[in-house]
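Removed: one protein chain of the complex. Kept in place: all other protein chains.
Showing chain A:
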Amino acid sequence: MAAMAVALRGLGGRFRWRTQAVAGGVRGAARGAAAAQLGRKVAVVDYVEPSPQGTRWGLGGTCVNVGCIPKKLMHQAALLGGLIQDAPHYGWEVAQPVPHDWRKMAEAVQNHVKSLNWGHRVQLQDRKVKYFNIKASFVDEHTVCGVAKGGKEILLSADHIIIATGGRPRYPMHIEGALEYGITSDDIFWLKESPGKTLVVGASYVALECAGFLTGIGLDTTVMIRSIPLRGFDQQMSSMVIEHMASHGTRFLRGCAPSRVRRLPDGHLQVTWEDCTTGKEDTGTFDTVLWAIGRVPDTRSLNLEKAGVDTSPDTQKILVDSREGTSVPHIYAIGDVVEGRPELTPTAIMAGRLLVQRLFGGSSDLMDYDNVPTTVFTPLEYGCVGLSEEEAVARHGQEHVEVYHAHYKPLEFTVAGRDASQCYVKMVCLREPPQLVLGLHFLGPNAGEVTQGFALGIKCGASYAQVMRTVGIHPTCSEEVVKLRISKRSGLDPTVTGCG
């Protein structure tokens, strides 16, 4: 019997995906894919190249090890710091200030990540997926090859190969000292000691999220941004995110670019930068410099040319069609390694699941990359789905777009005496009735939880009228979305007062 095999090769790729893909194969009956039950052999090849600073981690990819999971946990640590400050207002007699111990937090976070690594291994075993912890590359279009720890060469051949190697943080190689002294998000979550006074370079969500939680746990944190923050996101929202961070202690160096990093005799790092408008140079001293200037796909070491898989000459990302197929018919690519896809864990998971269902489950469902919701876990969270205001105007024209918005105050902020200047929600709609909702943007506590359900609504083709007919849940922040009455065009004050 010709056993089919799927070789899944990953370098810090999207692991959770694979386990689900395997579930689709092995427990095929559940999905009505009888053929998939017949001796489908699956192998996963995963190897984490240590970061330039030597950080390495286990199975599960970026999200689990150096992405969403540790990030959200450290974000939570920072949020708890804010809640400790709220507590006395609510009657809790906590002596302030409360110090934070990085080591304790990092250990707890790392232990959780390790338990996830272990869980992934067990799941693979349970589903009889062969796991190889080797660095592999293509030999030909059906074969990959890698070297195991003992020096033994392993050759794997398969009918179908899925590339899900993800991306890794980019280093600014032209900057002196960047590689020697800088760290990235690959390292920050695995630091045993507190990073101390930190310079975060970049304006990506990774940069802002890291700077946010570092500030939140009490570290002196500076963000250096050359041009605009959160490129690709709604710019009004982005600037409010920055405004909020700045008012809560994060320093910002706007319009600046670093030129070199040096280690001083006392061990501190001296960073020199240039103000891009005036051309003036300036320096500062930090304990840690974190580069968060973007990510590069992990495709160079794969020998893709041996298999004939095409990549984009600009980004080195793999080019695929709507079925995730590459230029070679039986080789597929999913996740962050693919050109033009949202770099998000749940997107990768779903793309993977749908791909396997198409390959072995007789399904023809394609992945829908529109209206993918996401949330930036900055100190004040920013959740969004659909089009930004700029994008809506670009596509439909200013006169066809109506934006409803509100500044609101979360109830919990009142007693705590917190400033709610940046708590803001806006819904971007078509102007013509029934005013189809194009995008929703929410800045406030629990933005992720708020956004998820509305993402469904937008997927259902929700109109402004339908959202307004939804009864609110009182008192929550999310009810502000169903109470949006003021349009930007009206010029009326969008500040919410009282409960009505």
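By our rule, a contact is a pair of C-beta atoms (placed from the backbone, for glycine too) under 8 Å apart; a residue touches a chain by one contact, two chains touch by 3 or more; residues count from 1.
Assume contacts and distances are computed from a predicted model.
*Asks:* Just to verify: the chain that's not displayed, which of "Thioredoxin reductase 3", "Fanconi anemia group C protein homolog", "Electron transfer flavoprotein subunit beta" or "WD repeat-containing protein 60" does UniProt list as its protein name?
*Replies:* The UniProt record for the chain left out of view names it "Thioredoxin reductase 3".
*Asks:* From the list A:Gln235, A:Ser327 or A:Asn446, which touches the chain that is not on show?
*Replies:* A:Asn446
*Asks:* Could you tell which one of A:Val129, A:Ile162 or A:Ile217 touches the chain left off the display?
*Replies:* Here the residue in touch with the unshown chain is A:Ile217.
*Asks:* Which parts of chain A are in contact with the chain that was left out?
*Replies:* 63-64, 68-69, 72-73, 76-77, 80-81, 83-84, 86-95, 98-106, 108-109, 112, 115-116, 118-120, 122-123, 217, 344-347, 350, 368, 372-375, 383, 411-412, 414-415, 446, 448-457, 459-463, 466-467, 469-479, 481-482, 497-500
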